[in-house]
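Of the protein chains in this complex, all but one are displayed in their positions.
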Amino acid sequence: MSEKTMIEAIRECLTQEMQVDNRVVVIGEDVGVLGGVFRATDGLQAKFGKERVVDMPLAEGVIVGSGIGLAISGLRPVIELQFLGFGHQAFHQIGQQVARLRYRSQGRHSLPLVIRSPFGGGVRTPELHSDAFEAFYTHTPGLKVVAPATAYDAKGLLAEAMASDDPVLFLEPLKGYRLTKDEVPDERYRVPLGKLRVAQVGTDVTLIAWSAAVNVAQRAADELAAQGISVEVLDLRSLNPLDIPGIKESVSKTGRVAILQEAPLTGGFGSELVATIQQECFYDLQCPMIRISAPDTPYPLGGVEDLYIPDVDRIVAEVGALARTSA
Amino acid sequence: MSQIVDYKLADVGEGIAEAEVIEWLVAVGDSVSEDQPVIVIETDKSQIEIPAPVSGKVLELCVVAGDVLAVGASLMKIEASGEITNDISSHVSHSTPSLSSATATEHSVADSSPGVRATDIRPLASPSTRRLAATLGVSLENVLGSGPNGQITADDVQAAVTSKVDIQSASQKVAPTTVEPGVTVIPLRGLRRQIAASMSEALTIPHILEFKEIDATALLALRSDLSKDFEALGQKLSVTPFLMRACVLALAKHKTFNARFDSQVAEIAQFENVNLGFATATDDGLIVPVIQNAQKFSIKELSQETDNLAALAKSRKASVDQLSGGTFTLTNFGSFGTWLGTPIIHAPEVAIAGFGRITEKVLAVDGIPTVRMVLPIVVAADHRVNDGAHLGAFVSEIADLLLRPLSLLENK
Partner (left out) sequence: MSISRFLPDFAPIAPFSRLSESGILDSGSAPMSDAAVLEALRYMVLTRVFDDKATSLQRQGRFGTFSSVRGQEASVVGAATALDPKKDWIVPQYREFPALIRHGYPMENFALYFMGNPKGGTIPPDVNMLPMQISLAAQIPQATGLAWGLKMQGSDGVVITFFGDGASSEGDFHESLNLAGITKAPVIFFLQNNGWAISTPRESQTAARSFAERAIGYGVEGVIVDGNDLLAVHEVTTRAVAKARAGEGPTLIESVTYRTGAHNTADDPSRYIDQQELEKWQQKDPVLRIENYLRSKGIWNEQLAKEMHDSCAEQVDVAMNIARNTPLATSDAIFDHVYAEPPQRMLDQQADWAKRNGGAV
């Protein structure tokens, strides 16, 4: 057990899993010699060779598409999409193919593959590198989507995703790669899909977040505590499958819900949470639910990024107001 | 056994809405074989020959050249000469062809449920507050909201339960309106509505009843003696406090009747203390004030407390505590002249004792017919909690106490 950054945790997971299972191969742009633009796969090619850690040509479509073929041939590919924003270049292979091949073949073909991809802002990237496009993928039945917020969960969820016979989109928080640090066991372990984590226990408001937003949520919760408002922060960890019982447990306790979402408002994953909660917990609600999200505009350049993503001040103000609303 | 296939026009070209009949290639009475072209149609994409789905005899041609058909229209009827496979079994039913441009199913004009009119302004309240109001039997239409924009808060609902506001009781008397001659529609509001709700709930309880007639001569004699003290104070002593005391003492020995039953979790909660509710008629309807810890009250105290609470209830000034928490209820329908009734248990309690009008009757006393004062008793119990034998013992206990009324004066 030691303190590791998220990127170290991911790298450790890949190394350990590739060690025990020869069928695991890593493919993507710059994953081999360079070890990944964020060094997530650093050292893997030296350890496991060029056949198992492959620098792919700059073609997201065939990177994902050939990954499908590798999976069908009996391997367990871990495919890196360098940035989720460029997933659009491979989206037809993901949405039409990865998510559907099992169903199309009535179970004949399993796709035990993982697509790893970083997303999220706060790091002044060029256009499209930070976009939070998770909602496109959560609306794709057949594909599981997970988004850890801690280094511990990153290692455990990645191992679980790699062991799954269903294809999993594994979303990594760009900003959190190096800034997120926590205690991570040295041995192999797994975190189950479909279970949220209560990042902080509270009684007055349920604040739901995932990925990099969890950290922001917790900082806001600390400030609200000083105001006498007790916020329960839920780290979803898994978007599909979604931990509905876990959400219900929290909402039935607090009766007030705020959802934190880096992505634009309309049609974002927060919309699904609001719809689900109102259906499952309507009579627990003391006031309307709110979504604290980016506006309905494309992700802007770095200069105005801080005005775009919900920050601590905004969350404190909105959740505070929510807590004070009459019931 | 041959089957008749009602052959309908299929969508032959990805979204064809209609087609025109160009010509028939067969006539009624012809034999056709499966896949043989039978009709030529034209769509906006092309002219197509449609083949027969089965071998058989043409019974009927449903359309003529020049007809414009919608997808799903019947083309012809064929008497099949062989087996019909699964995939065209749906064509075998004699259903009428569906119309092309989907005639929207007519939506019935929004019904207003008879008898209950919507209020002019919908009460503004959060879901959890609505749930609270429903639980407490508070009707939101009659609650004034103290929140923003007149929103009814949870506190407002709590206050409404204990409210002493005249506006409330006045507004509960909703004037009956005359809709048509001979018919008066009275919407269920306020207390009446709450009573309706609790009575409906009580009906889910399986009631068993035990009836007894008791020689109340000694009881009445005792009452008569003690009432002198009361009259000196300007108060009246009725039979009720004696009945209450009898119930309280009997409950001490039969604790299974002093309980509350939660059917959701299937748990019975038995109580040491007796919180005795007594049914009280008011102008607005039946209210059940509760004497907390009734076992601590003497007959005199019971009498005073009963008068007190009844007055509060009748003026709708009783507090929440005075109206809730009961573990057993007593109803004296004798007081309005009824001989005997079938009382309804006040959920979530598990039993109720009813006392009828005391009348003169001829009883056998030591073998000799004698005129005595007779008090009818009926106790109803929740059969999920107590059986007939238990009930019999409980009622016998009450009867014994009333037959030896001096025992009621003993302190516990």
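By letter and in written order, the chains are A and B; residue numbering begins at 1 in each of them.
Simple rule for what comes next: a residue touches a chain if its C-beta (ideal position, glycine included) is under 8 Å from a C-beta of that chain, and two chains touch if they have at least 3 such contacts.
Here the structure is a predicted model, which is why all the values come from computation and not from measurement.
Considering the full assembly, B:P53 is the residue among B:P53, B:G147, B:G326 or B:G356 that touches the omitted chain.
Among the residues B:V12, B:V26 or B:A159, only B:V12 touches the chain that is left out of the figure. By the touch definition given at the top, subunit A reaches the unshown chain through residues 25, 51, 56-57, 59, 61-62, 64-75, 92-93, 96-97, 101-110, 141-142, 144, 164-166, 194, 240-242, 244. Hidden from this view is one chain, which touches subunit B at 7-14, 35, 45-46, 48-51, 53, 85-88.
FYI, only the chains that are shown with their structure count from here on.
If you average the Cα atoms of subunit A and of subunit B, the two centres end up 48 Å apart.
Touching subunit B in their complex are the following residues of subunit A: 255, 282-287, 326-327. If you check the complex, the residues on subunit B that touch subunit A are 126-131, 147-148, 151, 153-154.
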